[in-house]
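Take a look at the structure set out below.
The complex appears here without one of its protein chains, the remainder shown in place.
Letters A and B name the chains as they come in the text, with residue numbers starting at 1 for each one.
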Amino acid sequence: MALLQGLGAALPEHRVANIFKPLATPAQSEYHIALLVLAITGAIFVVVAGLIVYTIWRFRRRPGDDAKQEPPQVYGSNQIEVAWTVIPILIVFVLIGVSARVIASVQNASPPPQMLKVTLIGHQWWWEVRYPDYGIVTANEIHVPTASATYLELQSADVIHSFWVPQLAGKTDLIPNRTNYSWIDPREPGVYFGNCAEYCGTQHANMLLRVVAQAPEDFKRWAAEQQKPAAENAAFQSLSCVSCHTIKGTPAKGKFGPDLTHLMSRRTLAAGAIANTAENLRQWVKDPQAAKPGSLMPSLQLTDQELGQVVNYLESLQ
Amino acid sequence: MALAQTYKGDALTLEQGWHMPDRGTVGIAFLIVTESALFTIFVVAYLVYIGKSLNGPMPKDVLDLPIVATICLLSSSITVVFAEHALKKGHLGAFKLWWIATIALGLEFLTATGIEWHKLIYKDHLTIRTNLFGTTYYSLVGLHASHVIVGMVFLLLVMGVTFAGFPIQTQFRRVRFLSWYWHFVDAVWVVVFTVVYVVGR
Partner (left out) sequence: MASIDYPLERPRPKEGEFSFSETLYRWVATVDHKRLGLMYIVTALLFLVIAGLMASVMRLQLAFPNNHVVGPETFNRLFTMHGTTMVFLVGMPFVAGLSNYLVPLMIGARDMAFPRLNAFGYWIFLFGGLLLYFSYIGGGGLSGHGSAPDVGWFAYAPLTSKAFSRGASTDFWILGILVAGIGSVASALNVIVTTICMRCPGMTLTRMPMFVWVMLIDSWLIIIALPPLTAAQVMLLIDRFLGGNFFNTQAGGSAVLWQHFFWIFGHPEVYILIFPAFAILSEVIPIFSRKPLFGRAAMVGAVVAIGFISLGVWAHHMFAVGMTSWSNTFFAASSMLVGIPTGIKIFNWTATMYGGKLRLDTPMLFCCAFLLQFLVAGLTGIMLAVSPFDWQLHDSYFVVGHFHFTLIGGLVFGLFAGMYYWFPKATGKLLCEKLGRWNFWLFVIGFETTFIPMHFLGILGMPRRIYTYAPDRGWDFWNLVSSLGVIAQAAAIALFIWNVIDSIRSGEKAGDDPWDGWTLEWATSSPPPEYNFEKLPVVRSSRPLWDLKHPHDPDWKFEQ
């Protein structure tokens, strides 16, 4: 149990990913400019809508009006025309100014020296998470320390995906044959929910992402756990699982599916489609298509005996 | 319709002094506008992918300047103007001569393209699937060539009916539209030539 604590099991979960409750710097900057823009557009709405409604109300034809009598024919007025051209121009220039500043501050922020580097690779329909400095490969959960920034290198193995954890940062796409960058610096420990935000095929809906922000010492502990290799298992290695999955320290070196070395340290299976429970794991290995129809992991038609062995082994992968 | 009466005498002068542009002319002009938009995108794609191919052959290894073909195509724009003028003046013989010259020059251009493609495919092993250069090159040059072919078909059609004795003078407007289209195809070649053979090499 103590171990699980270290892995962040008791962290508060932010399931409702409200963009107006930012908990990291990029999201915060975006939130602040959003407030400003909402205030400006809100004011425009009140004034213009007020004008329209007033006009409709005031000049609607009432019973008893002389139907034949036409109102005075007014063709236009240059002064008024200029006024309602110039005022919006001024507003728009204010908006452009603040946008430019926030764009630069979020996009061109210079990386602090102490940052953690993470490579996030999108796959149909799961996330590969690599820590080049630690030699860790995991999936669908990004563990980061609080109190310092994490830099994300975003790539894709197939089609376009998009990284979005609303309370931490706005979207940046993961595009094949291209590397994008984003950064997050969650202030408080917690589990932040995100999703793939670019349509990427059948199971785009179930390409969920969690960012697990931990106190620095907890993060260190987690990383140390993750670096350990796993024990070999003959039953598992005889199956075709190994052609798609990697388990560090064993001959399983497949690259097509998620790294399973520390499968049980993750909260979910199949990119958030189902919770990581013993029962779900069994169901998943038995028939992935039931839990996540269209998933690129095929149903392998294991016998009950094989299934039992494999699941037992997978459950040992702490 | 009582409108004309509203304006009394004015209406008459209005009707008489009222001239609208020719439909065909405006139609062709805007057809050329939309065609230009189409070509622009292919040209942009070519420019974007210059030097981005991961494997050979590269343009500088396999492309030679198609000087003769270019001269042919550009001069066919001149011969077609001569043909047009001859037709306007009613010199049917001269018209036929210039027209055939135009067709011959166009054919020479197409043949040169054919020979170039044959060489690229069989000698240099560059096909549309080889690399980005192959894809963009065949698409852009092919799109242009397909326009030359369309122009050729119409040129041949006019020649056919003329030699069959059809009074082509009555169709002067249409002949002129065809010549404008031909000029457009030529102008596009100038762009394609610059992009593919000058900038892209």
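Assume contacts are C-beta pairs under 8 Å (C-beta built on N, C-alpha and C of every residue); 3 or more make two chains touch, one makes a residue touch a chain.
Bear in mind the structure is a predicted one, so any value in this text is a computation, not a measurement.
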Contacting the left-out chain in the complete assembly, out of A:17, A:215, A:244 or A:264: A:17
Of A:12, A:135 or A:201, the residue in touch with the unshown chain: A:201
Of A:145, A:166 or A:288, the residue in touch with the unshown chain: A:166
Positions on chain B where the hidden chain makes contact: 1-4, 6-7, 10-11, 14-16, 18-23, 26-27, 30-31, 33-35, 37-38, 40-42, 45, 48-49, 52-54, 128-129, 131-132, 134-136, 139, 143
Interface residues of chain A (partner: the chain not displayed): 15-20, 26-27, 29-30, 33-34, 37-38, 41, 44-45, 48-49, 51-53, 55-56, 59-61, 65, 69-77, 80-81, 84-85, 88-89, 92, 95-96, 98-100, 102-104, 106-108, 124, 154, 158-160, 162, 164, 166, 169-173, 175-178, 180-181, 193, 195-205, 293-294
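Convention: only the chains that are shown with their structure count from here on.
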CA centroid of chain A to CA centroid of chain B, Å: 51
